[in-house]
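Missing here is one protein chain; the remaining ones are kept as they sit in the complex.
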Amino acid sequence: MQTMLWIIPALPLLGFLLLISYGSRLSRRQTAAIGVGSVLLSACAGLYAGGQLLLHPSLVYEVTLWTWIDIGDFHPAIALRMDALAAVFVFVITLIGALIHLYSAEFMEKDPDYSRFFACMNLFVFAMLVLVLADNLLLLYLGWEGVGLCSYLLIGFWYENPANGHAARKAFTMTRIGDTALAIGLFCIYYACKSLNIVDISTAAPLIFQQNPQEATLIAFLLLGGALGKSAQLPLQTWLPDAMAGPSPVSALIHAATMVTAGVYLIARMYVFFELAPAVQGLIAVIGAITLLVAGLSALTQYDIKRVLAYSTISQIGYMFLALGVGAWTAAIFHFMVHAFFKALLFLGAGAIIESVNHEHSMFRMGGLRKKLPIIFWTFMVGTASLAAIPLVTAGFYSKDQILWYAWGARHGQAWLWSMAWVGAFITAAYSARMVLLVFWGPLKTEVTSRPRWSITFPLIALAVCSTWIGFVDLPHNFGHFTPFSDFLHHTLPLTELRADPTTEWMFQILATVATVGGLLLAYSYYYIHNKRLRHLANQPLFRRLHRLWLAGWGFDKLYQTFISRPFLWVTKANKADGVDQLYSAMANITTSLNQRMAALQSGSLRWYIMGMVLGAIILFGLQLLL
Amino acid sequence: MTTASIDNVLLLAGLLFTIGVAGVMMRKNIFFMLLSVEIMLNAAGLAFIAAGSHWGQPDGQVMFIFILAMAAAEVSIGLSLILQIYHLHKSLDIDNLKEMNG
Amino acid sequence: MTLIYLIVILLAGGLLSLLAERRSPHAPRWVALITTCASLVVGLLFWIQHYPQIIQSPADHWLERFQVSWIPSFGISFHLAIDGLSLILLTLTSFMGILAVGCSWNEIQEKTGFYYFNLLWVLAGVAGVFMAMDLFMFYFFWEVMLIPMYFLISLWGSEKREYAAIKFFIFTQASGLLMFLAILGLYYIHGQNTGVYSFDYFDLLGSTLPPSLAFWLMLGFAIAFSVKLPLFPFHSWLPDAHGEAPTAGSLLLAGLLLKTGAYGLLRFVIPLFPDQAQAMAEPAMVLGVIGILYGAFLAFAQTDLKRLVAYTSVSHMGFVVLGIFAFNELALQGVVMQLVTHAISTGALFILAGMLKERLHTRNIDQMGGLWSRMPQLGTLGLVFALASLGLPGFGNFIAEFLILMGAFEESRWLTVVAALGLIFSALYSLRIVQKIFLGPQERYGELPDFTVRERWMMAALALSILWLGIYPQPIINTAKPAIVQLVKLMDIKPDTTSQHHYGP
């Protein structure tokens, strides 16, 4: 039974192969059937396997397919391994994947490259599954780059527009920077532990790195580099907003639910190293905290609805990093799962909206869609509520509350980390409210051209349902201590040690609620009742300047352009003709000019020749005298 | 009678030879160039004779006869060529003959 | 005896196709196709037949030998021998040969007989280089592969072909003659020490040399091979040759001729001069790394597709040098992989460039764009090989570069880190290729034909092989292992400059 694990990734791969080789000859219906079906089946398989794990806590799925490379004592295998952590990811990837595929079946139906789209999507699901199921880091790296490739292909899916191509290349290159760091990290790990098998190194690491903790720090740092690239955290976050050039289902699946959280997975998977390197773990927390604020503030100012969601994604992943940083491993994974659901929901909803107001992206040209698109409206509201973490009823509340609490209470927790997270919560609520108010309330600005059918609405509803109840699988301790989720994960991840007194947790929940409500009120008064004083405040030059800065994502793009891409381009252009080659041509020229000089001496005049001979003779004698 | 010492004779020969070389280099007229070459050859011949007498061997004189013969042959061909040249160029200025170069 | 067949088949095929032209201008290509296929079959059979022997990696890693006296008065013999390393490269040679014939199929319309004659003789020369175990003979074949290549470029190349051809010839010839001097020096020093005057590889192996002179001799060899590779400061012939050569010419250059350089370093420089190689390691690795980055930078700037790919070769070969001079098993295995995978991926890119030239009559990527919508299959394959050359996992190139970097990491961390930057730049130029050619808006061209059946088969073969190497490279690794292990052993002895080295039988 264990050995059937390979089925889960194999199905999407099969789908991909079918579509890539027969895509041109298949009808749209068949294409959709293959694309959706393959992922759906692997979702069932994943659910079954996950269920098994739930029932038998000690069980771990392991299967070795074949030896990949075997040189000396370096022998990584093509082998899969599924434990609790992997199971959660498989669950999210396959389930949400299936729903999004279903959604796409209708969403993309007018697109000429229907089969190419599903092929890429299937390939992505496969790669992502390989990433989370890999039992050694080399295979993980394969999945890691594979998802990067798919993200490249899908961001640039509408390739006629050069801007999309640019966004795609940007995404690939920036993540590749992280990947390179990761690769170097792999080398360090191999030479330290003489293996790349995750289980082996995780068990061996503590002993090995007792002597030289700085090596562990180095490795942890390099791994973090990889994670930052993939998960679009500071300072490598700039690619994600541009990645919205891709179709909405892509943004939902890759750039919200799954791929961008690969960094979280990696860190959680390699937690041993980070526990050995507290400095780096602290760094993670800091980066997370800063990112969530930076991205949140940017989200507050965007016009394009998808960019709002993109920045909010960065910000939410910032929360996850914060959680990882303070050692709240399970909380991070919990928030990952919840976020996956409601953010996927939001992106799909946004996609549907954009479709129905014929490809209008700007929220300021939407509005009053409450009545026009009821289903989308309600599901979207659920998602937003979850994002804004409305207390008690939404999943978002539980996961984010956990993180806030641990940011203070966990062993590595800090007061200021908590306060940043708290401010973040406030901002989150604010931009969530802003978004819905602009889109659904107010006067109708753009006429609704088309309405979604069931295969779009069904996934929305399903996700909406999930993003409410999924929160109850891990209730806070003062809510009757019902925590099956973290218990399940504790087979893989360590417990979160507390430094603060658990009984004080309720205070933080109150404060979190305050933040949320505050944020909502702010947005309400600014965008709904158009409060004069606020408006006036916002028109102060300082705020205008801030607005411009945040709208441009804190000007990171500009920074990188001036200091990295432009110089690079200049250098390459300058040396296009290959300076080294000039050297050789110079040598050639010297010889030819020598030839011309010598040929000129062959004047044809006999007297000159005689002169030459006599001179030669004299030189010869002189030479002989010298020697 | 007094016999000239080998050194002096060689010196004379050397002098003749240099005169010949100088002649060949200076003159523009092919005819005189040929003449100067003859002088050089005879200088060599003189040197041989001196050497022969120095070592009391006939070889030197034998060599000189050969040289004379060779010089004669050479001059004959040379003259015929000079005739041709005059025929073609109406002058004996060697500097006219630089059609081929490079 | 198989060994001699491997060469004779190709030579004979060449002469045959020269004659076949009289019958019809299309006859030579069939002759060439049959010949190359035959040599591939022979090679594969040999491989299969010896594979068990290879697996149990014996002490004597030489699988077969063939020796007859040639110029006894100088101790020169016609000596062929083959081990795993040579076997891999030989098979590659025949494989590339078939593809070369394939992509010349319609491209070459005039002087076909002479064309295929040259093609096959290049292959013969390369095969000889990979098997020659007598240094004189090695040089002999080294030249034999050169001259037909010169004709291929100078006769069937594009506009600046003569310049490119002469540049190519003079670069390689000059370096080759230096190597020849070194060979002679080795010959006499060894002869004077031992009284045995012989050009035979195995005789010369153990020879003890005065360090000062040994360094210069080593340099003679090293320069010849670095020019062929090409290593950083000697690379400037490559873009011209690649750019101007006909498709098959570029294919053979990239696929085989560059490999002879790496082979030479592995087979001759290191075993003959272990200490000097050891001393050279640091600067050589530095040059390799410079090559990686320099090549990538130039590739990024180019607008001529073939020149672009040529510079990517410079970059990839930088990895090879880095790996060779790391002297450990991982790196050396990586090198062997890189030789094979680079041949396939870069060769494929050149073939694609050829196809595009056939259809668009330009190599300038600024005049392309949006071709995906016209030729989805060609686009897909182009994407595949661009990804391969940026070292995406799942393709053989990834295995190769990963192993090389991993091996080099043990020797010098910082160099490896700098080299790893190459991964980023490779992403830059590869994606630029894809963007410029296949993506973006498409207005310039009307209907363009997608793959023909022949083209589809060729590209399928290449794509499958590169994927196979990516997910199951073990057969190659096993085959190369005995030879590699020997090398590593040799370098692990790290002998001082006077002691004897033992390598091979």
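Miscellaneous remarks
Going by the order they are written in, the chains are A, B and C; count residues from 1 in each one.
One rule holds for everything that comes next: a contact is a pair of C-beta atoms (placed from the backbone, for glycine too) under 8 Å apart; a residue touches a chain by one contact, two chains touch by 3 or more.
As a working rule, contacts and distances are computed from a predicted model.
Selecting from "Multiple sugar transport system substrate-binding protein", "Branched-chain amino acid ABC transporter permease", "Acyl-CoA dehydrogenase" or "NADH-quinone oxidoreductase subunit N", the unshown chain of this assembly corresponds to "NADH-quinone oxidoreductase subunit N" (UniProt protein name). Seen in the complete assembly, the chain not on display touches A, B, C. Of the listed residues C:177, C:471 or C:488, the one in contact with the hidden chain in the full complex is C:177. Of the residues in chain B, those that touch the hidden partner chain are 6, 10, 13, 17, 20-21, 24, 30, 33-34, 37, 40-41, 43-45, 47-48, 50-52, 54-55, 57, 59-60, 62-63, 66-67, 70, 73-74, 77-78, 81-82, 84-85, 88, 94, 97-102. By the touch rule set out above, chain C reaches the unshown chain at residues 70-74, 110-111, 136, 139-140, 143-144, 147, 150-151, 154-155, 162, 165-166, 169-170, 173-174, 177-178, 180-181, 184-185, 188. Residue positions on chain A in contact with the hidden chain: 591-592, 594-596, 598-599, 601-602, 604, 606, 608-610, 612-613, 615-617, 619-621, 623-624, 627, in rising order.
Following the convention adopted for this analysis, only the chains that are shown with their structure count from here on.
Taken as a graph of touching chains, this assembly is arranged as a line, each chain contacting the next along an open chain of partners. Per-chain CA centroids place chain B at a distance of 66 Å from chain C.
The distance from the centre of chain A to the centre of chain C, with each centre set as the mean of the Cα atoms, comes to 39 Å. Remark: chain A residues 20, 24, 66-72, 74, 78, 138, 141-142, 145-146, 149, 152, 156, 159-162, 165, 168-169, 172-173, 176-177, 179-180, 183-184, 186-188, 190-191, 571-573, 575-576, 578, 580-581, 584 touch chain C in the complex. Residue ranges of chain A in contact with chain B, taken from their complex: 599, 602-607, 610-611, 614. Across the interface of their complex, chain A is touched by residues 21, 24-25, 28, 94-95, 97-102 of chain B.
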